[in-house]
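One chain of protein is taken out of this complex; the other chains stay put.
Letters A, B, C and D mark the chains as written, and numbering starts fresh at 1 in each.
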Amino acid sequence: MSIKTQIITWGSLLVLGILASFFLPPYFCYLLGLMAVYSLASIGMNFLTGYTEQISLGNAAFFGVGAYVFGILQSLEVNSVLSIIAGAALSGIIAFIVGFLTIRVKDIYLAVGTLALPLLLLQVTKGMEITGGTGGLSVLPLVEQENASSVEVAIIIVIASIIGFVSTLIANSFIGRAFHATRLSEHGAVARGINVVKYKVLAFVLSAILTSISGSLYGVVVGYITPELFQVMVSVNFLIMAIVGGRGSIAGSLLGAAFLVLVPALFNVFGLAQWQQLGLGIGMGVTLLLFPSGLIGLISIVMKRRRVAVNESKPVAS
Amino acid sequence: MKANQLQVNQIQLNIGGVSILKDISFSLSEGERIGLVGPNGAGKTSVINCITQFEKRYKGEITFANKLLNKENPQDLPKYKIIRTFQNLGLFNELTVLDNFYIAAHQSFETNLKNLFTLEKNIKKEAQKLLENESIDLDDMISDLSYGQQKIVEFLCALIQRPSVLILDEPAAGLNDFEKSRMIEMILMKQRELNFSLLVVEHDVNFVSTLCQNVVVLQSGELLCTGCPEEVFQRKEVIQAWIGESNG
Amino acid sequence: MVKTQTIEKVDQLLEVSNLSVFYGKLQAVNSVSFQIPKGKVFAIVGANGAGKTSLLRGIYGTAQYTGSLTFNKAAFTAKTNRFKSGIAHVPQGRAIFGDLTVKENLSIGVLGIKKKTNELEYLLNLFPILETRMNKQAGMLSGGEQQMLAIARAMMSRPSLLLLDEPGMGLSPKLRMEVYESIRRLLDQADHDMGILLCDQEIGYALRIADQMSVMQKGQFIWSGEAGSVSVDELSTKYMGLKA
Amino acid sequence: DRNTGSSSTSATPSKGSGSDKKPIVIGASLPLSGTLGYMGKDVADGIQAVVNDANDEGGINGRPIKFIPMDDAYDPAKHLANTRYLVDNEKAVAIVGSLGTEGLKSAAKYLNPKNFPVIGALSISDAISNPPQKSLFALPAPQSVEGPTLVEYAVKKLKSKRIAFVYQNDSWGEPAFKFSQEKMKSLGLEFVAVETFEPKASEMSTQLHRIKEAKPDAVILYALGSQAASFVNSAADENFKPALLGPSGLNSPEWIKLVGKNGEGIISCSSYYPITADNMKWVRDLHEKYKLSNPSSNSLMGTSAALVFIEAAKKVGNDFTPEALLKATEKIKSFDQKIGDPISFGKLDEGEKARRGQTTESIIILKDGLFEPEEN
Partner (left out) sequence: MLQLIIDGLIYGSIYALIGFAISTLFMTTGVVNFAIGETITFSMYVGIITMEWFHTSYLLTAIEIILLTVLFTVLITRILVLPLLKHGSIISTIGTASMYIIFPILTVGLSTQDHPFPKAPIPQMNLGIISSWDAVIFVITAFVAILLHVFVMKSSWGVGIRAIKSNQSHALSIGISVGKIVMITAILSGFIGGITGLIAAPKLLLTHNLMGTPFMVALIGAVLGGLNNPKGIYFGCLLLGVVQSITGGLFGSISREIIPILIVIIVLVIKPEGLFSSIREKRV
């Protein structure tokens, strides 16, 4: 896709999202906000797992850091944008260190290694005064007015769209290809002059920054944050979003976030509210079996050009 | 000493107490084409790995244009335009042929703001030209290609990196005679354009004699002999070790 | 030339009829039929991407195929375990297990097969270099050594049919010749209960051991015949358009 | 003597128009899956029992009650989503019996401006009711009561000098510890040992070991379920026999089964009457009648919430709006729920107690496999 189509796509997503946040009923407006929030974490996880195949069970740490730094700074009346950036910066630094240390660690070993991060931060937040300890922290609303939650969701949509757009640019640039290259053949990448360490750490940092922003915005929509944000299941959810949506695809990441938020909602609407989690589990399994490359497969099946006949389009050596 | 000369100076390689290379020295001048041959397990690939710094455990010196390469990392060699291919392929399987070209080309095509938007177009154009005579599409997934086709793509990816030293590890394995002669033509043509020097490992006697001005013969990690192919391939010890009597 | 003329035997080891191989919608082999008699080497040559590897994969059941395969008079389904039926495959690209030792790689060649033969000795004779590398991690071997290992592993079970996909790739000219000759010898000694399907790029080498030969292009056989009836040059010009 | 206090009196058949027959919708967001799934399910059953009973008796003003339990897997974001769904799409008149401190806090921010009540915000965290939140009517008694009650009992009744404290390291356990510690200080004492355990801990060997080393004569074991049982059993195995005091929530037949004989003499406190006592038979009958799981201390929270809702509903006449219900709930004073001490709420400006239905707990002691009220 050319840059022009990207701008159009993301621009229309943005406009639609803003319109929706003011016209949708509050419940769906909230879901829209959650989707936007989670899609950032999902993109973040995708840069790590989908692109460079570094599996992390530690992204909850960045989510939590983003949420807490934002929450604390908000209560100190720091500018909201600065608060988000501060969280992202801190997460980025942590990710840089961790990514660098664990550069030789792979697969499930990496997953377990990164697990250490949220487990440590969980204990730290529980023990600290400023984080509200085990009780958690109330996050001040971004705006104080009649339709505050719609405005908040609209703001989140704007932020998420811009970041989504930038992520797409990164993914389609040389950086994105280099990510793929490090995953598919390390020695091949090295022979093409790609610094594998650099790109792997970069993926880590990028992922952390996105997840952290997602965490900050989560604080905005939900209004209350707790040490539970550092639970393993939070990271697992990000993984689910990235994989069910589409490994190695930004658009897929959005679909993954939508899946995780909308499937339970769908069950509510059909009067099966008790069974939403069960539905989520089954839905996940079935989706993966039908579209192993993720929900994005649904789209690419329609779009992808396919070769049909025997070597038809090829010149014959003669 | 000529500019852009690659010098391999007395390299030794021991891994796990086994001596793999013993005192190998040779040099590759600008524009020269050398064939590195020898029986299986002689250490040819190991020599390449040492030169390109994928193997770091060697002793000895490797210099390029009088600069010591020993301390460099393998990913830095493309900066010197020392480009290699792999015996067992180093392509990115789940990407398209075009993407593989993009990745290969990023080092050789200067990126700046001005050409940011035309860069990809230029790479694509060049890739298209390279693939002109092949039965390979730019949109083909690497994993959907036959082995020989993959070999060709890897070779072309190395070419698009605009090498000044091109190091090929068995580029013609799995190609038929026709493809081989085309590959030779391509190398010669590109060499006229870029004036690179070539180090090629290959088990096809014909291929080496047609392409190379000089050959270096290894056996059990030692330098057996060097010289021009016509002469070396007549030598008894080379026939005995590598070519075989019935092939002679 | 080591090829020996044998008396015509109608006993077919493998009968392939109307075999087509698919990768999704792409058809790589288009309705190919041929037989491999016992005691014979059937060689297929053809340009890159002609479909040789795909044909072997089809026969071995590792790619999606249609058509019928009869081996030793028994029909194959897609699910039949080829390996247990007595077919061994030396795939292109070797497919050795880099994390395992050479010894373990060889023992994979008889995994789940009761037949106890004394192949190892014979194979180590053929590839003396492997003997010295027995406990080495296979991924550390040189390319040619790995190719030897792949051939040896396939022959460990003394299969009735050996599918060889460019077995000479990466071997030195000398060793390549030795291997081909040795395989031919093995076949001749094996009391004609063994057959070989060989794919090769190099007509010269293939002609040395083949009894029958087919030329493949774009998924089809464009020429088939007795190997003795043609010369290298003839075939090269015919199927490759190479100048003689 | 079966008197649910609600069903028997509210059965005035409706004389209103047909549209009045539309069900009254209530709902709750509960953890029905995940590690706390068992708790949410019990609460849902407790609510459902009362709702079914009320409907069988003719509903409220002739309108049946429809209860929608929603699963949030203990995720505050989902809790909030569920709450919004109930308010917005199901047009619920009240949330009844939502569980989970964090989720409730998030929900309150949304509900307060809407004057929408959560009748029976099931959390014993003081943070829910202090300061009072307009929409949260919390049940049962808070931790500021529970911890000190146990401490006082240990010091005054048991005459313990060396008391140790073990608590769950989360928003449930930690406040309990803080309140207990304050109480200790006010009595001029210090805990001789303090240990924590993680919410999902599967065993308590470390805690037991360290507590034992401190040689306490009483241990306040602020744990529930398997963790509490595991501590009790291992202590018995190691012949370590201090007086053991536990939080409300231990009082269920199943937990008693877990500790068996080892549990003899354990002291607990409760906002509800012991289930096995005679006066709780009607609850057990209800659960049996509607084929729901056996009542437990968790299900009683649901029961209590549902009873309070019905009590409030009876006060609003035909005006089934959330706002009216909120006002009506504020007016509940000394409502005898028949499963525990009476419940009172008040106007928001009445301070701490305005949004906390129960403020007392009584000590119960495990004897011969049954928790019984302390004999004075």
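Everything that follows uses one rule, which is that a residue touches a chain if its C-beta (ideal position, glycine included) is under 8 Å from a C-beta of that chain, and two chains touch if they have at least 3 such contacts.
Small disclaimer: the values here were computed from a predicted structure and weren't measured.
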item	value
Shown chains touched by the chain that is not drawn here	A, B, C, D
Contact residue for the chain not shown (choose from A:78, A:119 or A:169)	A:119
Residue among D:61, D:149 or D:169 that touches the chain left out of view	D:169
Option touching the unshown chain, where A:239, A:255 or A:273 are the choices	A:239
Contacting the left-out chain in the complete assembly, out of C:108, C:124 or C:186	C:108
Given D:161, D:185, D:241 or D:257, the one touching the chain that is not displayed	D:257
Contact set of chain A toward the excluded chain (per top definition)	49, 53, 55, 101-102, 104-109, 112-113, 115-116, 119-120, 123, 127, 187, 232, 236, 239-240, 243-244, 247, 277-278, 280-282, 284-285, 288-289, 292-293
Contact footprint on chain D, counting only the chain that is left out	32-35, 37-39, 41-42, 169, 195-198, 200-203, 205-207, 209-210, 225-226, 229-230, 233, 237, 252, 254-255, 257-258, 260, 293-294, 296
Residue numbers in chain B that touch the chain omitted from display	49, 54-55, 86-88, 90
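Here is the rule we use: only the chains that are shown with their structure count from here on.
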Touch-connected components when chain A is not counted: B, C | D
item	value
Far-end chain from chain A, centres as C-alpha averages	C
Innermost chain by mean C-alpha position	A
Euclidean distance of C-alpha centroids - chain A vs chain D, Å	37
Euclidean distance of C-alpha centroids - chain A vs chain B, Å	41
Residues within chain C bordering two or more other chains	26, 47-49, 240-241
Interface hub residues of chain D, defined as touching at least two other chains	none
Chain A residues touching chain B - in the complex, by the definition given at the top	3, 174, 177-178, 180-181, 184-185, 187-196, 305, 311, 313-317
Chain B residues within the chain A interface of the complex	52, 54, 73-79, 83-86, 89-95, 99, 102-104, 106-107, 111, 117, 133-137, 139, 157, 161, 178-179
Of all residues in chain D, those that touch chain A in their complex	27, 32-34, 44, 68-71, 73-78, 80-82, 84-85, 87-89, 101-102, 105-106, 109-110, 125, 127, 169-171, 173-175
